[in-house]
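Of the protein chains in this complex, all but one are displayed in their positions.
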Amino acid sequence: MRPHSLSRSAPSTVHANTITSSLLSVATGGAGFTDITREVAKFLREAGAREGAVTLFIRHTSASLTIQENADPSVLQDLTTALNRLAPENAGWVHDTEGADDMPAHIKTMLTSVSLQIPVLNGEMALGTWQGIYVAEHRARPHRREIVLQFIGSVAP
Amino acid sequence: MRPHSLSRSAPSTVHANTITSSLLSVATGGAGFTDITREVAKFLREAGAREGAVTLFIRHTSASLTIQENADPSVLQDLTTALNRLAPENAGWVHDTEGADDMPAHIKTMLTSVSLQIPVLNGEMALGTWQGIYVAEHRARPHRREIVLQFIGSVAP
Partner (left out) sequence: MRPHSLSRSAPSTVHANTITSSLLSVATGGAGFTDITREVAKFLREAGAREGAVTLFIRHTSASLTIQENADPSVLQDLTTALNRLAPENAGWVHDTEGADDMPAHIKTMLTSVSLQIPVLNGEMALGTWQGIYVAEHRARPHRREIVLQFIGSVAP
């Protein structure tokens, strides 16, 4: 534990009871990251979202979600390297009938995220300046991946 | 970043303001995975859930949650191996008064999930075909673990 200071803005409250859902389908180009930030923002605009939160849920066990730096593409390259080091191929896995990249893909999915929740304030996701939302494909070959998008909150009248 | 294509279904909206909570208690058999998918589905049926999301939250720091392949049990065996490699016992940890498996259990919990959120569409969790919800016990001996289940959304009249 380190010395620290805290500050917090006054809470703001709205009344809200709308849930809007949509299914996003992403064709990945094989192992690597696909930025879906704009598509989620577009979904929120279409839903008329004002205040609330958007949930992302990926319906797979060999691809996952992560929020990461969107400025320098070499960050994504290094993240791929890091995952390959943490979950290498041909490392004595028992489950190997679906190819050498399959069990590492499950491990990488476990170490990252299957669901994300992002607050929506005044119609915009409360992302930081450098945050992008990515689908991480962990299989070597291209796949079609499904992500459920769901907004809970208030909508424009 | 790779080439990719995107498609998305039209958003569907419901009005919803119900929150239903329940506490699930799971007796684990020591290190390994326990499938709780059916129990969560049963909770949603009892709650009369229609559209919304179910949150799972585990109240522990040496057991965690993950969504993983439910078809081949050897995947779960390999996930255990992978976690043991990422967080080995007797690796010079300072915190060792509760047994050699305790600090690795905390690390494994940090690398996986304490909370999950799964969209519920038309009364069913939007899980992919091969996705099961698991409690991951990271201590060597059996433990009783508590998971809060909470549905937010619309219910059948």
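We just call them A and B in the order they show up, numbering each chain from 1.
Operating definition for what follows: contacts are C-beta pairs under 8 Å (C-beta built on N, C-alpha and C of every residue); 3 or more make two chains touch, one makes a residue touch a chain.
Everything numeric in this text was worked out from a predicted model, so none of it was measured.
Enquirer: On chain B, where is the contact patch with the chain that was removed from view?
Expert: 17-30, 32-36, 39, 42-43, 46-47, 55, 57-61, 73, 76, 86-87, 92-95, 97, 103, 106-107, 109-111, 113-115, 117, 137, 146, 148-150, 152, 155
Enquirer: Tell me which stretches of chain A touch the chain missing from the display.
Expert: 1-17, 51-53, 66-69, 72, 74-75, 77-79, 81-82, 86, 111-113, 116-119, 121, 126-128, 130-131, 152-154
Just so we're on the same page, only the chains that are shown with their structure count from here on.
Enquirer: Just how far, in Å, is the C-alpha centre of chain B from the one of chain A?
Expert: Each chain reduced to its C-alpha mean, chain A and chain B end up 17 Å apart.
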